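Notes to accompany the following structure.
Every protein chain but one is kept in place in this view of the complex.
Moving on to chain A:
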């Protein structure tokens, strides 16, 4: 069977030109139509074709010139061939065959097939040379698959291990590259101020972990073929790029392709197999596209079209019932064709459509079966079913038990609202010691202030206090203005202290950056300081292996914090008079917390003997 066949005139003799791709080796053949004429059969191996020339589509003459070169001296068709001897002794024959057609369609068909052959050959060569590893890999495609899930679990477990994360320098570098803000803190705290990198990361293990997981997430199954898109290149070539992973996926999802690969690859080379595959009808069918009868496919691979579509790479072990169920068969009357027996269960369904649906169904089925815990679903279903069967009303009700807490509200007994010195005065009081205290003195007045002799005058509260009433008015409207501004902004907008006016903040903006940097670095050190400080307070030399090193580390941090304090002061000094007051307000809390850390350290220094 020939892929393309048609009449062609060769050396003014009519004949049939056919391209025999399925033969080994595939070749192009021309036979004279008149068997009586002893014109030789022209045969040329497709591999040997190097170039192709055809008259333009508009020209009246329809000619196809096939250029070839072969290393063998055996030359059946070399009518116009010229043999040249290469320096190494091989005889390289180059030549060309000229066919003329009387039918443009035949010529175009021949031309495009030959074009494909040439293109395939070229890409096959480049493929083979550029990626020798591909064939290596592809020959054992299903080996890593079996334990992939196991590996994945182990991998995830290792991700969660903080120690490993802390040692994974490349991961840390990548994270820094991806996160400029973190990079800034890192350069400032670690590179410039000498914080140990390990320290730095120890407080950020969560970041590392999430980054690691984010970058190593397992990709679920997907329809690989749909992601492969042939791209037409400038040289009339169709380029398809496939990675090893994709090939692997293809084999996994389409066992039929693996079978085709296993059957053919020793014979044809790796690159060629794939280029054939992507131009085949099989590819189109597996992708779920509609396959036209007249589409050109690939002769070697298209025979797999007719293989059992359910072939999944393994022999079927399914048990077939050896008995016939009469009852079931009674309703099955294929002759009547009530519902066409396909998945759509509809009359007169387009068979192509059904085919596509089948393919898709199979694919999803296969994908689902590759997902690890498909068993869990089953269990769930069972449980659901069981629950449905339960008769809930008859079950004994769970009794909610409470743990009784005896609650005493001690804070209500607040004898301490009295200052202690007053309390002692009172207790020393007796009838013999009538020294009165402040309270007693005051009470005499307090009790009688609503006296009839000096009645309450309501106007007293505003008559002489016009000025302070006005001040109050201003104060309240200021508060309202401030609140209005804040409520119109978003909730998390910067709430700079009221003493910091807006204009000040603007002029400060330039210097603000340097302050901000100092601030964030200091916070970094403070964080590590407290981490170690608290860890030391809750552990001892016996419980913590790193106790000694932590002590030394902590002392280092103490000095770093002293330096931080100096830095804050220096950066405040560098500001001009106006900004300095604002800057002091801004940095106030930081200075406070730095000194607090220093004080705490100093307070817990071991007294040396």
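One rule holds in what follows: contacts are C-beta pairs under 8 Å (C-beta built on N, C-alpha and C of every residue); 3 or more make two chains touch, one makes a residue touch a chain; residues count from 1.
Note that contacts and distances are computed from a predicted model.
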item	value
Omitted chain, identified by the protein name its UniProt record gives, among "General transcription and DNA repair factor IIH subunit TFB4", "SRP54-type proteins GTP-binding domain-containing protein", "Pescadillo homolog" or "E3 ubiquitin-protein ligase RMA"	"General transcription and DNA repair factor IIH subunit TFB4"
Among A:192, A:555, A:569 or A:599, residue touching the chain not depicted	A:555
Residue of A:191, A:476 or A:545 touching the missing chain in the full complex	A:476
Identified contact with the non-displayed chain, of A:440, A:513 or A:566	A:440
Sites on chain A contacted by the missing partner chain, in the whole complex	405-418, 422, 426, 429, 436-440, 442-444, 446-450, 452, 455-462, 465, 468-473, 475-477, 479-480, 482-484, 486-487, 495, 498, 533-534, 536-538, 540-542, 547-548, 551-552, 554-555, 558, 601-602, 604-606, 608
